[in-house]
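Could you have a look at this structure, given as structure tokens, before my questions?
Moving on, here comes chain A:
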Amino acid sequence: MTMATIETSRPAAARQYAGLSLRAWRIVGVAALLVGACALPFALSSYHLFQATQVLVYAMVLLGLNILTGFNGQISLGHGAFYAIGAYTAAVLLDKTGVPYWATIPLAGAVCLVAGFLFGRPALRLEGHYLALATFALAVSTPQILKYKHFEEWTGGVQGIVITKPDAPLGLPLDSDQWLYFFCLLWTVPLFVIGWNLLRGRTGRAMVAIRDHPMAAATMGIDTALYKSMTFGVSAMYTGIAGALGALVAQFVSPDSFGFPLSIQFLVGIVVGGIASISGAVFGAIFIEFVPNIADQISKAAPQAIYGIFLITSMYLMPMGVAGVIRRATARLARMTGERPPR
Partner candidate 1 sequence: MQAFLHQVLSGLANGGIYASVALALVMIYQATHHVNFAQGEMAMFSTYVCWLLLQAGVPYWVAFILTLGFAFAAGVAIERIIVRPVEQAPVLTVVAVFIGLLLIINSLAGWLFSYTIKAFPSPFPSDAWYGSPFMSPHEVGMIFVTMVVLALVFFFFRFTPLGLAMRAAAQNPVSSRLVGIRVGWMLAIGWGLAGLIGSVAGMMAAPIVYLDPYMMTGILLYGFAAALVGGIDNAWGAVLGGFTVGVLENVAGAYVVGTELKLTVALAIIIGVLVIRPSGLFGRVLVTRV
Partner candidate 2 sequence: MSASADAILETRGLDAAYGPTQVLQALDLTVPRGGIVTLLGANGAGKTTALRAICNMMVRCAGEIHFAGQRIDGRATEDIVRLGIGHVPDGRGTFVSLTVEENLRLGAYTRRDREVAQDFERVYGYFPRLKERYRQQAGTLSGGEQQMLAISRALMLRPKLLLLDEPSFGLAPLIVQEIFRILRAINQQEGTSMLLVEQNASIALELADQAYLLETGRIIMAGPSRVISSDESVRRAYLGY
């Protein structure tokens, strides 16, 4: 299977697997996932719930990055910057203005949409390595910009800004951790649904066409410049929303947590999870949330080393990431067990 299979038509008589069609299985699977996701906060301890919430946040980031890099082929090593913009937008609004916490999220998304689009326009001419270079530079210089003394009044300088966790509204019987989890879920699910629709439809096909054959795409009437800038904007928006939510989860923002290592984490996430794959965003998020925690216990250098090893071995052994491995396994399973429905 090639990258980013986008289904355009179904076979006339769908194959049945243990009594249900593939489509039905998909719906069952997603439903089970949602039910599980909703049950999680009542089963997990406070710390593990915090981790699960962080996974949701990362999943949104990785979906955003995947839209840009996986599906549209624009390599970004600098998405940590958009995450930072989202996080700081939320933090500054909460710190300096009376904007309620739930309104900071869409505002952060809007700011990042614009920022991404603005970055995307000049980046139009940059391909491959050059774009990677430019975004690398963006990632490396982000902490410095955030620490800049003329912005200190707003950004809190090196110490950053502290945020209080919001309580559950309307007197719901949830503690603040549980509420925060559901709040993030309330953003994650629609973002994934929108992303899924976007990528399956005409827009998604245009994006992939631009990635694979930009010249041909242009001659087919696709406004590549507009698409590429919009994709940058949308990708940044996803990341910014996640950044704002992440700020609430972490309860503070500080410049040094938004440096190059963060952007690298995101890259590792999509590579390991699966480039050009929506489910890959979730696998990747799980990977980058839990691996550092485990690896830290081995040595301080271990998390980075593991990231590096996974980046390289993924490219050799499983270029389609975990999602690709699962896809191939289910395809093999389907071939073995599937029966055609009787004519």
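For the reader, a short list of remarks on this structure follows.
Everything below uses one rule, namely that contacts are C-beta pairs under 8 Å (C-beta built on N, C-alpha and C of every residue); 3 or more make two chains touch, one makes a residue touch a chain; residues count from 1.
Criterion applied: all candidates are chains of the complex that A comes from, given by their letters.
Predicted model, so just to flag it, every value in this text is computed and none were measured.
Chain A shares a touch in this complex with candidate 1, selected from 1 or 2.
Listing the residues of chain A that touch candidate 1 in their complex gives 69, 73, 75, 77, 122, 125-130, 132-134, 136-138, 140-141, 144-145, 147-149, 215, 260, 264, 267, 271, 275, 299-305, 307-312, 314-316, 319.
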